[in-house]
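Written below as structure tokens is the structure these notes are about.
The complex appears here without one of its protein chains, the remainder shown in place.
Now for subunit A:
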Amino acid sequence: MTIEKVIMPQLGESVTEGTIEKWLVKPGDFVKKYDPIAEIISDKVNAEVPSSHTGIVKEIIGKEGETYPVGTVICTIEISEEKESNISEAIRNATKSDLKVKINEPDYGQLIPKQKSRYSPAVLKLASEHKIDLEKITGTGLNGRITRKDVLQYIESQKDMSPVSAGTTSKEIVQTQKEIVSSQPSTPIQIEKSAGDAEIPITAIRRAIANNMVRSKQEIPHAWMMMEVDVTNLVAYRDSIKKQFKEQEGFNITYFAFFVKAVAQALKEFPMLNSVWAGDKIIQKKDINISIAVATDDALYVPVIKHADEKSVKGIAREIHELSQRVRNGTLKSEHTQGGTFTVNNTGTFGSVQSMGIINYPQAAILQVEAIVKRPVIIDNMIAIRDMVNLCLSIDHRILDGFICGKFLKRVKDILENTNYYEKTVY
């Protein structure tokens, strides 16, 4: 016993629906194939619907006077013979297999086996516009392909995380932060908030700074040393060329450039300070790349002056100028912050005369240049007014001892005290 469906037939080329005028059979009636079972009217013709099977009318579904789209089931017929039509069966099978035939349609899946690192133009464009490292995005497309939508969603999520972050830099740090978080599970402390207290959400960059500081302070045994330097000659020299330099070069010649130059030169002579602790060994770096700390209102960036030992004071001054500009207008890229081997920090700009810096992990030391102040100094048993500055050095005591650091600082001091119009010039 099989139940077969009778559908609204197509009565003409453009006819898409028909109205049942009258049923000619009722449930229980026996009908032969091609017997009329209903009268149908359409836009173009009136016609009788022939039964498509021999059997007993089971159910009348379509109602008289109602309009149904072509293909709608209007009644069912119960047929006794199991195999009513071998031909229709054969056609059905043939069609099924035909439908499976692929007519040279490109199979996007097989075209490219692994998609993770193959980016569409849209994805690359978005990534470069928003300075996104695509390696950090999980692709949801075919075979892990990163889709345009994935990138858009990533950009959205980044916006949520850090509204003030400056492009790649913050992202770089965010990544470092993630690594740290995973290696050191932190235990949050419950601090009660009193009325009137403001709650400041932690931005991604703030958290990154925090994690780096914690890591450095917890892992590195810090030791400190300070040396006083007489920079009277340097100040006189710098002041004498300041105006002309600005006119000629278009940017300021700062004291800080002289300090960076002096440090780079001294590092060449004392390479132990230009190294990193690598667990079972110490790696002494060949390149002298000086990280300089540049602060904004709410964050701290550490761009790098590469090969500082190969540059003149002027060259260094120009790079300091350019990198500071980049930090301020948010165009600092990851390449500007990578590869630092030693950090010089200009704490003097805010008037500090002494500080204990935390080492920029995983470097071996950090030098804080304090404010230049006029002080009475005794020279050859006479009191003189001199421009004095304190250099504060923090060292990784695993790598360095006081002896070598004292010699290093002494050398920096010598270079600075001998900078004047005649000896160490800006060019």
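We adopt the following convention: a contact is a pair of C-beta atoms (placed from the backbone, for glycine too) under 8 Å apart; a residue touches a chain by one contact, two chains touch by 3 or more; residues count from 1.
One rule holds in what follows: contacts and distances are computed from a predicted model.
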Listed names "Alpha-ketoacid dehydrogenase subunit beta", "Heme lyase CcmF/NrfE family subunit", "Peptide O-xylosyltransferase" or "ABC transporter permease", with the criterion being the UniProt name of the chain not displayed: "Alpha-ketoacid dehydrogenase subunit beta"
Touching the absent chain when the full complex is considered, from A:3, A:73 or A:122: A:122
Residue of A:3, A:73, A:142 or A:202 touching the missing chain in the full complex: A:142
Sites on subunit A contacted by the missing partner chain, in the whole complex: 10, 13-17, 43-44, 91, 94-95, 98-99, 103, 106, 108, 120-125, 141-142, 145, 147-149
